[in-house]
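One protein chain is absent from this view; the other protein chains keep their places.
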Amino acid sequence: MCGVFGIFGDPEAANIAYLGLHALQHRGQESAGIVSAEGGRLHVHRVMGLVQAGFGPKELATLPGDRAIGHVRYSTAGGSHLRNAQPFAVDYARGSIAVAHNGNLTNHELLRERLEAKGSIFQSSSDTETIVHLIAASTQRAAPDRVADALREVEGAYSLLLLTSDEMVAVRDPMGIRPLCLGRLTRDGRTAHVVASEATAFSLIGAELVRDVEPGEMIVVDEGGLRSLRPFAPQPRRLCLFEHVYFARPDSTIEGASVYDVRRALGRRLADEHPLPVGDASDSVVIPVPDSGVPHAIGFSGRSGLPFEMGLIRSHYVGRTFIEPQQAIRHFGVRLKLAPNRAVLEGKRVVVIDDSIVRGTTSRKIVRMIREAGAREVHVRIASPPTAWPCYYGIDTPTRAELIASSHTVAEIGRYLGADTIGYLTLDGLVDSVREVEGRAGAPGAPDRYCHACFSGQYPVAFAPSPRARHLRLLGS
Amino acid sequence: MCGVFGIFGDPEAANIAYLGLHALQHRGQESAGIVSAEGGRLHVHRVMGLVQAGFGPKELATLPGDRAIGHVRYSTAGGSHLRNAQPFAVDYARGSIAVAHNGNLTNHELLRERLEAKGSIFQSSSDTETIVHLIAASTQRAAPDRVADALREVEGAYSLLLLTSDEMVAVRDPMGIRPLCLGRLTRDGRTAHVVASEATAFSLIGAELVRDVEPGEMIVVDEGGLRSLRPFAPQPRRLCLFEHVYFARPDSTIEGASVYDVRRALGRRLADEHPLPVGDASDSVVIPVPDSGVPHAIGFSGRSGLPFEMGLIRSHYVGRTFIEPQQAIRHFGVRLKLAPNRAVLEGKRVVVIDDSIVRGTTSRKIVRMIREAGAREVHVRIASPPTAWPCYYGIDTPTRAELIASSHTVAEIGRYLGADTIGYLTLDGLVDSVREVEGRAGAPGAPDRYCHACFSGQYPVAFAPSPRARHLRLLGS
Amino acid sequence: MCGVFGIFGDPEAANIAYLGLHALQHRGQESAGIVSAEGGRLHVHRVMGLVQAGFGPKELATLPGDRAIGHVRYSTAGGSHLRNAQPFAVDYARGSIAVAHNGNLTNHELLRERLEAKGSIFQSSSDTETIVHLIAASTQRAAPDRVADALREVEGAYSLLLLTSDEMVAVRDPMGIRPLCLGRLTRDGRTAHVVASEATAFSLIGAELVRDVEPGEMIVVDEGGLRSLRPFAPQPRRLCLFEHVYFARPDSTIEGASVYDVRRALGRRLADEHPLPVGDASDSVVIPVPDSGVPHAIGFSGRSGLPFEMGLIRSHYVGRTFIEPQQAIRHFGVRLKLAPNRAVLEGKRVVVIDDSIVRGTTSRKIVRMIREAGAREVHVRIASPPTAWPCYYGIDTPTRAELIASSHTVAEIGRYLGADTIGYLTLDGLVDSVREVEGRAGAPGAPDRYCHACFSGQYPVAFAPSPRARHLRLLGS
Partner (left out) sequence: MCGVFGIFGDPEAANIAYLGLHALQHRGQESAGIVSAEGGRLHVHRVMGLVQAGFGPKELATLPGDRAIGHVRYSTAGGSHLRNAQPFAVDYARGSIAVAHNGNLTNHELLRERLEAKGSIFQSSSDTETIVHLIAASTQRAAPDRVADALREVEGAYSLLLLTSDEMVAVRDPMGIRPLCLGRLTRDGRTAHVVASEATAFSLIGAELVRDVEPGEMIVVDEGGLRSLRPFAPQPRRLCLFEHVYFARPDSTIEGASVYDVRRALGRRLADEHPLPVGDASDSVVIPVPDSGVPHAIGFSGRSGLPFEMGLIRSHYVGRTFIEPQQAIRHFGVRLKLAPNRAVLEGKRVVVIDDSIVRGTTSRKIVRMIREAGAREVHVRIASPPTAWPCYYGIDTPTRAELIASSHTVAEIGRYLGADTIGYLTLDGLVDSVREVEGRAGAPGAPDRYCHACFSGQYPVAFAPSPRARHLRLLGS
């Protein structure tokens, strides 16, 4: 997964991009980069690791100009190398261009082969480089037209930001799989346009959310202002449900729907679908796996009437489990990150709420930890359906073989975890809940307007069944 | 504030100390250190910054032996230099000795002058060095007797761990101001003794909590086992209440009382003492300042019947506000760390719960942030009395002049924050709540058995009214 | 200037490349890189700074395979960024390819424009990327044929190493401006082919010098052995004389001629052309500007009969003046690097020998330093003609305006330096001396078979008169 941020029209563009990327840090911690434009030139700085570690006053001073785009990355393919860091920036016939990409192109291997056959060279293993080659190959004159030309050839998910010396372009793929939103920052009487993967980035910098970039929309910002283009044939919207379930920050809003509200609604629906077995309610507690499970657990607690407590305490000094690239750290990380709170758990019937289960190894350790802290019963409730299919649209899920739900029934999973009972939200429950919150915002998606491929196996975009590893030929930094 | 951890009798002593310190990381992030003993020698490694950043397999391999003590530090005096990192380790006539200290000696300037007059030299500005000089000056033969000799001369708060090649010594000051607890780790059929500032460290390493080290108790662990000594004249216990209010981790237990339970009780009492003004309950929410205010807010919500929600979302990528040494970062840190969750706040009467207010600058920004996110009313509730007095026993509070409550009435503070109403817990409410939870654990402290100097100005130990800066003569690393 | 090293057929290819690059470190200190090939993949590691700082056991372990090429770089254009580090490695239609380049293409701006017009994108500002695009654009099938195709389009100086998964290719431009030599390393009964910019790299690794790669020769090494190809139309050889004067290591041999012997011969000829004015020989000394001036001074001393002494002592802790990129450091560096040896200089007529003068600022400080140390007279002797023209073939000389000899007569330079007398070697003297030493090796070049453009302004290859800065559009790392 990745996060993108762009700003056009503020004298401190790079500084603000730095803050915007910090707010999107949860979307990728492997590398960070900012490209600014001034005087007909692009200025680039990219680093491995967190934004705050790699960008200081000295680095930001090398990024002049009133326009900038930035990127935080978690690798979905290729090694963990600076070479794959974004924004990707090149010179081509029409000048320089930089691209920041959130998503994944499903036909990029084919495109890459075609481009290589014509003589193109590739320096990274990222699909983003493919986009730039297509832009360079376009016969159009204006940058936005070239970008549209290029994107008409690609398939898959993308929320893109592009920067040239003259304009910033933001595009969301026709199905709108990944989020992207548009805002306005007014400082000292001057208004800049801002674009970000999530609206929480606007909140930090004091910008105002204007609206979401719409599926298939291309927004061009230049000295003359902002234009909205529709270069693609319309397609049904297919918003990624996993953004709501887990990925986005709870204070973000996606197409009008508060992520926090959605998660609470998921928790409420989960309580309806999988209530605690009949028993003594007076010694039952609902606890989240923090922090991602907190809103779901608040919803479950509210609907079930069982008290919400913090039965697991999270350390502030370890990063997000799902996003760490090395298995060893992830493995060890569970105990380093979460501590059982015996005062809450001892002697209790514990309902533990999590957003999803990937491999099951972490959940199993959590169940054991809760039981060792004295819980009488442990009831696992998951606020989404079983994750049984890999994502090909930008989320770094493991292969099918590693997804526990792809080869185990729910009952088997419950036994593996050591839970007394287990309940997953139904897909209908998930879709209904999201629609309900979207509805309150005035714009409920039709039931089939979501991507739930990771739960259902119904992929809205065809993809090469077994992506070859050819683009990994070049290894290293 | 600082954290200490010790282990005696496990072949991987340094590795376990590393994990133990990680669990105590919230008690100090400025420096970290471990000293192990093997073959009559002490092995030392100390670094600036976090435990996980400064200790890797290579560093841990330089720390052999089956006994080790460790320390995480937040400077209470002196500069932020490696020289002041702990454990403090020296050679003296009887061998080598290392000391890890949590607390603060109130008479150390006088002791230092006396020692210097006799010819002692000082290399650090920490009071810990004073303790070591006193140990070296003792005429006793055995290390524990020398330590007792030394500590009879000091005044103030200390939870100490000492390591020589032959023994580990743990001491808690006669008033028991700082916590310290004793545990047992059994691995591969071998049992090691462990000591830590908080029991959460035992939880991580899989050790069992045996009991708290008692005020005035000295525990000596050597090859022959564990002995408990009582070298000091008995004094009334004076446990620091701020550990319960803010400092300790909620999953820790201090003298039998769960910190989480205490905090929930504080929240309940706060709801009784300062309920929301009469109004429409249907649009009211209780939100914590995360993470420290969460248990208090759960308590407040439970008692008041108003719903608990996460109205402020915490970034995982910035450290703990209170503990950062530089004003600039702390200042900027509020926005980088907390984001308003508009879905929860908009149009609502918001009760925001925090554990305490120090300078007031952070709270003021939080109130403004909540209001800008659309809250109709903002009611501030603080789960402790006004913090009006500096701590001289080991917590890094600012000077009196910087404590907003030392020069402003509660009403003035409320106006400064921009709150509709404000309510602080009473000192009676605080003491009663702690006693209530201690009572459930079977051992309620008498009402006067706590240190609440930071709230009341009643200092249990006299201190030099204006500590001179003489020990700061030597600056640098 | 840059250095290249390649090896094919040794199980420790990357380790040996590491050593080879260390021996070539004097040719470039800005960045270093190694690419190895194994299992159909290329493995890359590139760093800023010295070889020994950026490559340790951990990095070398990521470079498996029995073939590798490496590069040390001093930037001739573009910023000092990792992006411009070499070897340059990409994927293209026929697989992966890596290129290490010493030299400079004089028509690369034109080629780049042409390639961009066809849709190519450029990520670096180096001319090396242009070569790779040309290779990718070739319609030939086999890699060596594609390389030949590509190089037929370029003009300028190049000694190139290329690595694919199947072969290593070494090419020297038709005029042989930059050196390149071929060797053989036998270890454990297995023989590997090695190629390096200078034979000193073979000396370090224990390899045997076979011969120089000939101007216009392309050597292809694969599993089947070594082939020599002649893909270009023959041209007169034009070996760079500055390699002999300054750049190459004295223990290297270029086309049979020992660099050390050449430098001694230059010193002897200089003594003939510019003897010390008549005076008391008993108090005269010949001193070099160390280390580069040492062999020239030994030659001058031998011919003149005046004693050779070390009148300037070089610090071991500062790098090579000529090669440091920042003016500030170069400026300050003179005093940090060279100290006057009063015991040698005081009261003496001092002949100070240097290989060349670029800006004159360093020489001026040296003359003053010698005089302040008590020298009665200071006679400057330079073992090459005045450097009055910039190099467009790979040596990082400053612009014409900065070259003191482009705007000052020899007499003016002498006055500027504060020298009593000054003498530069004549171009005839230089050419004759090199020919004499080459003659001893059996192969004297014809008098017009050298590139002495920096001295004469006679450029053997036409070049774009004012290279545009267009390729600098993209700044940063």
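First chain written, first letter: the chains are A, B and C, and each begins at residue 1.
Going forward, a contact is a pair of C-beta atoms (placed from the backbone, for glycine too) under 8 Å apart; a residue touches a chain by one contact, two chains touch by 3 or more.
Model, not experiment: these values are computed from the prediction.
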Where the missing chain makes contact, among the chains that are shown: B, C
Per the touch definition above, residue among C:T128, C:T200, C:S304 or C:T387 touching the missing chain: C:T200
Candidate in contact with the missing chain, chosen from C:G65, C:P250 or C:P386: C:P250
Residue of C:Y260, C:W389, C:Y424 or C:F455 in touch with the missing chain, whole complex considered: C:Y260
Contact set of chain C toward the excluded chain (per top definition): 19, 22-23, 25-26, 50, 52, 200, 203-204, 249-251, 253, 258-261, 291, 294-295, 298, 302, 307-310, 313-320, 335-336, 339-344
Contacts of chain B with the absent chain, listed as residue ranges: 35, 40-46, 62-63, 82, 89-93, 95-96, 113, 116-123, 132-133, 136-137, 470-477
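Here is the rule we use: only the chains that are shown with their structure count from here on.
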Arrangement of touching chains [line / ring / star / complete / other]: line
Interchain centroid distance [CA atoms averaged], chain A/chain C, Å: 49
Between chain A and chain B, centroid-to-centroid distance (C-alpha), Å: 37
Length of the line joining the C-alpha centres of chain B and chain C, rounded to whole Å: 61
Residues of chain B engaged with two or more neighbouring chains: none
